[in-house]
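My questions will all concern the structure given below.
One chain of protein is taken out of this complex; the other chains stay put.
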């Protein structure tokens, strides 16, 4: 039945590699405890700088997952 | 005593009937597990289209509920 | 002559029935004291929850009305 | 194949009945010339007032539709 | 290892004393059940008025905390 | 009866002491002529600088008050 | 004494000549009934089109004026 | 009959003369191929600088036009 | 002559590979039917999740292209 | 070589004449000390009112200029 | 002469004491090297949490100062 209800949460992933990889890490970590994740939206892209170089990319995603009926 | 603390969560309800009904569905589902809900705010109104007609209204609400002391 | 000037005010209506009805109530109340209302824009949709159900829809509208020359 | 591309357009529908009906009218009119419409998002809710009553609801929706490959 | 993942939640604290104290109360309450809180951001400052005086300051904070690996 | 209608106005208070005190001053002044004020929301925090020091805090609040039926 | 309180209102002026002239008209009309106006901020610039040409510029300004103590 | 449907498009006009003239140019160009244009809203004002002087004003307008039934 | 006029459209591209690749796909598809594209701006970054992994990156770009005189 | 880097600064110009002239003044003053200015974007339009008339237009522009390699 | 030009910069101050004190610290530090500071606007209020308590308030202010002619 299609009248599903979703909960949306906000997760910040980090990565030394790339902005996309920070998103991948955020979703992989969330998948450990949350089922039925359906979509994500990037809501913030930041990072830490150390000695004039990017130390970490930090990307915040809103994730929607379906609640069990 | 009145110095309460509230948590705010974000839920997306859907409905084949109307935008208001999608809000009603979101709050009814949340009420199954959350007590002391106090207010809601609509933060997004979207929907799915199928064959040129609205298949589902999808309305996202932020809901505030009082935390137990 | 068409170089009219408008004042814009913000009113919040409430209703136990629907979000649209809260708008209708806001405009009906404003019409008691304001003439020449021309347009409205919905700028916020909230509500109160009581016992896990919507007690009131509360919709805030910006209303523009023409000032007499 | 799933790497589809979508175009998003903005349509304003109007209705004397309700805000939801203005959305229905916008999508029905768009469906006359556009195929493969997939989703909509409400991006503005306004209306005209006449003699202290709502004359028209005017709701603006962004509509996404799939482009043929 | 530095590729941490954070969850961000939203809490509203209230206080009869000051806006800063409402933030302090929000974080103190959150600390009862959440570990590894790292930062906060104020996302809304409101309050209740009673008899022409401020009855409560109500400040909403987004709080980020580190998820266990 | 609970289907009240509210008007929202915007007031800027100033203070040489603190940002909170500027809010207190705004509401105290509004209370001289407005009854049934119910809530406020801070919508802007600015100030004047003189000789490298803060001369005034200037805080703008939106205030909602109930209209008589 | 410098702890003044200001009220901020929103006025839409129109002009067939230019966007600046619409602002001038809005302030001139407000000056008929409001004293101690101190500043304005442009918050919206729109207009009506007739027969493929601009019929009116419509500019909305927020105006701050000092309240008498 | 008044339940019209409008399409909204975004056009950027440029001018060496003034910001208003860039709007005029955008609408004049649109009028070559679009009928029933009804309103515009300025959504961005930019420009190019050359040798320390403004070379072009570039103003982006959203234009609404009525779709034929 | 430099007083060009541009039209801005919104396209959503998707990719299983990366967020940048979704932009590349959006622009490649647009290039099939649109000439004189000049710039793009990313206005939304979302994606679909399947089985706890990113199934598609979906990036929405606003694209500006020069209209023929 | 085209991989230039730009710095963006924010300047507020004022004028007793017009909003456009305030922009011209801002850029003319910036040109005294900054080279390679490339573009501007208007990010705020305000003004001072004196005796019910506009005393100054104050327009804030973000200006981008190319950094030397 | 009143056609001044201002530059606006963004400074983040921190304090262990209060949000207002973080603003005071930001302006005091800026005053060491900048003259003719005229106004500030708070554009972000954040902080660090350590062991469940606020370690630092971090408030970001935009500061406007007059450029010498």
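The letters A, B, C, D, E, F, G, H, I, J and K name the chains in turn, as written, and every chain counts its residues from 1.
By definition in this document, contacts are C-beta pairs under 8 Å (C-beta built on N, C-alpha and C of every residue); 3 or more make two chains touch, one makes a residue touch a chain.
From a predicted model like this one, the values you see are computed outputs, not experimental measurements.
Engineer: Touching the hidden chain in the complete assembly: which of K:13, K:47 or K:64 does that?
Structural biologist: Checking the options K:13, K:47 or K:64, the one contacting the hidden chain is K:13.
Engineer: For subunit I, which positions touch the chain that isn't shown here?
Structural biologist: 19-20, 23-24, 27-28, 30-31, 37-42, 63
Engineer: To test your reading of the contact rule: which positions on subunit J touch the chain that is missing from view?
Structural biologist: Within subunit J, the residues that touch the unshown chain are 2-9, 62, 64, 67.
Engineer: Extract the touching residues of subunit A with respect to the undisplayed chain.
Structural biologist: Interface with the chain not displayed, on the subunit A side: 18-20, 44-49, 52-54, 57.
Keep this in mind: only the chains that are shown with their structure count from here on.
Engineer: Strictly by the touch rule at the top, which chains does subunit C share as contacts with subunit F?
Structural biologist: Where subunit C and subunit F share a partner, that partner set is G.
Engineer: Taking each chain's centre as the mean of its CA atoms, which one is farthest from the centre of subunit A?
Structural biologist: In terms of C-alpha centroids, the chain at the greatest distance from subunit A is G.
Engineer: Please state the rotation angle, between 0 and 180 degrees and to the nearest 5, that superposes the Cα atoms of subunit H on subunit I.
Structural biologist: Value: 120 degrees, nearest 5.
Engineer: Average the CA atoms of each chain to get its centre, and name the chain whose centre is farthest from that of subunit K.
Structural biologist: D
Engineer: Subunit J to subunit K: how many Å between their CA centres?
Structural biologist: 22
Engineer: In whole angstrom, what separates the CA-based centres of subunit G and subunit J?
Structural biologist: Centre separation, subunit G to subunit J: 22 Å.
Engineer: Rounded to the nearest whole Å, what is the centre-to-centre distance of subunit H and subunit K, using the mean of the C-alpha atoms as each centre?
Structural biologist: 38
Engineer: Where does subunit B touch two or more other chains at once, residue-wise?
Structural biologist: 9, 19-20, 30
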